[in-house]
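Removed from the display is one protein chain of the complex; every other protein chain stays in position.
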Amino acid sequence: MSATRYTYLGPEGTFTEAALRTLPEAATRELAPMVSVPAALDAVRSGEAAAALVPIENSVEGGVTATLDELASGEPLMIYREVLLPITFALLVRPGTELSAVKTVTGHPVAQPQVRNWLRAHLPDAVWESAASNADGARLVRDGRYDAAFAGEFAAARYGLEPLVTEIHDAQNAETRFVLVGRPARPAAPTGADKTSVVIWQRDDHPGALLELLQEFAVRGVNLMLLQSRPTGAGIGNYCFAIDAEGHISDRRVGEALTGLKRICPEVRFLGSYPRAGVTPGEVSAPRPGTSDGDFTAASDWLARCQDGRV
Amino acid sequence: MSATRYTYLGPEGTFTEAALRTLPEAATRELAPMVSVPAALDAVRSGEAAAALVPIENSVEGGVTATLDELASGEPLMIYREVLLPITFALLVRPGTELSAVKTVTGHPVAQPQVRNWLRAHLPDAVWESAASNADGARLVRDGRYDAAFAGEFAAARYGLEPLVTEIHDAQNAETRFVLVGRPARPAAPTGADKTSVVIWQRDDHPGALLELLQEFAVRGVNLMLLQSRPTGAGIGNYCFAIDAEGHISDRRVGEALTGLKRICPEVRFLGSYPRAGVTPGEVSAPRPGTSDGDFTAASDWLARCQDGRV
Amino acid sequence: MSATRYTYLGPEGTFTEAALRTLPEAATRELAPMVSVPAALDAVRSGEAAAALVPIENSVEGGVTATLDELASGEPLMIYREVLLPITFALLVRPGTELSAVKTVTGHPVAQPQVRNWLRAHLPDAVWESAASNADGARLVRDGRYDAAFAGEFAAARYGLEPLVTEIHDAQNAETRFVLVGRPARPAAPTGADKTSVVIWQRDDHPGALLELLQEFAVRGVNLMLLQSRPTGAGIGNYCFAIDAEGHISDRRVGEALTGLKRICPEVRFLGSYPRAGVTPGEVSAPRPGTSDGDFTAASDWLARCQDGRV
Partner (left out) sequence: MSATRYTYLGPEGTFTEAALRTLPEAATRELAPMVSVPAALDAVRSGEAAAALVPIENSVEGGVTATLDELASGEPLMIYREVLLPITFALLVRPGTELSAVKTVTGHPVAQPQVRNWLRAHLPDAVWESAASNADGARLVRDGRYDAAFAGEFAAARYGLEPLVTEIHDAQNAETRFVLVGRPARPAAPTGADKTSVVIWQRDDHPGALLELLQEFAVRGVNLMLLQSRPTGAGIGNYCFAIDAEGHISDRRVGEALTGLKRICPEVRFLGSYPRAGVTPGEVSAPRPGTSDGDFTAASDWLARCQDGRV
């Protein structure tokens, strides 16, 4: 077991590595690229790594299902950090290649829809073939199998390539959210700008019951930030939901909403409370009136007095 | 101060006295009729009486506003018992009076709509004048002011009258609910068939917000048994709500619903948790799945484990 | 049948008559006082009167149950106007009577709680006895049975009394709402500041289902202005609800909410759409986004296009 090793979705040169390097502690860790999200997370489960950084959501492609499904099943893990990384591509070529000479291009399948318009405009005749990762695409270009690869500009040096074009992205604001995952432990203290992730399974097999689940949050004034349905594997029509809620498990409104879910769902998996990326506590709107910790404490005190007849 | 005196809405011979006498402890108490609901309750507030029995709801006439308003304002009081009494009237006359000789009838204004059809059918020409109470009507008949009075049959002997007709009631199932009210103290332990009464004031001045209040109950699976709006005195359009909910304040689902209300309402007045009349614990339907005390405890334990990272 | 006769809750000199006289058309109608709300309304039902003005709600005492129950049952009637009248009392005495000579006072039972504080402060020893109406109390003072009566100042002249004290009212903003009731007909066109009244019965016999009823309004953005529960007569725990909603039945959001209620309630009684008293169209807040008639029309048009495949 290594407390100093962090795994990540490899290979080297991917956006995941770039995201990982935005964390200050990354400088003092051994960073180990893994071939897949499951491999990165299994290393954490087995104790070979202290944590793993994996993508969980992309603003163009949506949820990263491998990550969502790995977190929802198997030995429990918890999220401790999130990283938001703007996604912009460079077209990497072997030094000296000109744009007109690019006949074949590669990249991760997720990259394709993000550069499709650019391709239509600038390389309408180039043939796209998918690679296992953006970095892998770069490697294949270095090895001569393709003429160019879409990848992060930071990957160029690693593979001896040069960025022919940079800042390629069809969608404005394209970004990917990554999470730092570890074995379960007490969540860090709330910062005032926190997020809580859970996966919940429905009691009934019809999604109509989803309304009830959302009301457990709404009645306590907890805002939802993400709701992502995932199949449970029991056939079409059976779903669980990955939910990100505003606030920290130690916030009374969040805690009560979670117990409400726990009571009506056959299973609730707590995935952690952690600081929100890209938001400072000052930017978080105040809780709805009546839902602050002080409001909860005052109401509990009042209830105790009522139970004692001191009304 | 007298721990042995119970006041009630008098005078003697009213349905309220009859209701009071259904309570076993009434046999060992000094029962003191009072001229009004406020007088009966003020005697409790001042310590002159240990408790007061007053009507709170009639199945024909609705809520007894004097009682609702007295409980909602002034020095706090609490409900400890409820009594349901079927309401059926007798036509009381001076001995020897025949039906054909009845030209004037009296009774409490509340009695009138409950005997109106009977009057139309049997005494279409009799003139009705209201009395301050049914018992007072009997007294006025005794004194010769009216020919007949509608009252409980039990009032006949007290006023030297005889019941000419009995079992008069236009509405089937007419009944009145009475409550035994005392100074605030710890509620009796739950029996398994309990009721909790509160008065709540709305945060906003538009009744649309009522939906939010009801959701505090619904999301915790607490059924409502009564919702009665009352003016707050601040002008048309300003209301508070007297609410009876199924369950006991010591039931976790009820306690959490009450704290939810407390947090979003400017004022919540707890009026007590007490056994339901006319229902045995075996007749109470089981709480909605996920809302038993065991479910609450299990969920709280789970939350504590999550907060500790033991997921 | 008389198209020119308006009945009202008499006798002459009551606040109801004062309210009726605020209506411009009252000047050209025969105004007929009736002994009770049912009598006033039955005259309309039978065709003896074109309309009746009756009190429906008092800001101190709450709903006028006789009116609510009469409108909820029997031959249907509809509300065409409402009148809001500030309620302030005068202490009427026979000319020459001084305050110190007032030993007995009378008035309508509803008046008592509105002058109780004043009595405590200024006539602590006076004995109160209730009269059938405020005007009736004035008559009894004229006849020498009581020393003083609480009534509207306007009643003094009619009974040869003089107002010894005026502007008596314990509660600030005390006012009574009256409604002008006629036989069913097409409601007046919307004014932009309208109100719709209905009585609804619940499908289930537990008031928990009330939440569903309120959601029919909420989901269409219709605000509620009044919700008053009334017993159905089928025993304690069985209620119907008198509801006032903002808007006119010809507003699409109101119409759709009403059909929603109609579909899930065993009975819905439409009591009319009529101008709100005391509010001009300019003071009414705009409908919630997405709930204007234009929004409804646009959505219906869109639905028709979808059904035709023109998306």
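Chains here go by letter, A, B and C, matching the order in which they are written, and residues are numbered from 1 within each.
The rule is short, and it goes like this: a residue touches a chain if its C-beta (ideal position, glycine included) is under 8 Å from a C-beta of that chain, and two chains touch if they have at least 3 such contacts.
None of the values given here were measured: they were computed from a predicted structure.
Considering the entire complex, the omitted chain makes contact with A, C. Among A:160, A:237 or A:266, only A:237 touches the chain left out of the display.
Only one of A:17, A:175, A:256 or A:295 touches the chain withheld from this view, namely A:175. Listed residues C:101, C:157 or C:303: the one in touch with the omitted chain is C:303. Only one residue in the set A:31, A:99, A:227 or A:284 touches the chain that does not appear here, and it is A:227. Of the listed residues C:62, C:163, C:187 or C:233, the one in contact with the hidden chain in the full complex is C:187. In the full complex, chain A contacts the hidden chain through residues 57-63, 65-66, 69, 84, 109, 113, 129-130, 132, 171-175, 177, 206-208, 210-211, 214-215, 217-218, 223-231, 233-239.
Chain C meets the missing chain through residues 76, 78, 184-187, 203, 215-216, 219-220, 249-250, 255-256, 258-260, 262-264, 268-270, 289-291, 295-296, 298-300, 302-303, 306-311.
Everything below uses one rule, namely that only the chains that are shown with their structure count from here on.
Distance from the centre of chain C peaks at A, each centre being the average of the chain's Cα atoms. Because chain A and chain B share one sequence, their contact can be compared position by position; here over half of the interface residue numbers appear on both sides.
Note: centroid distance chain B to chain C, computed from Cα atoms, is 25 Å. As a whole-number value, the distance joining the C-alpha centres of chain A and chain C reads 59 Å.
Contacts with at least two other chains are made by no residue of chain A.
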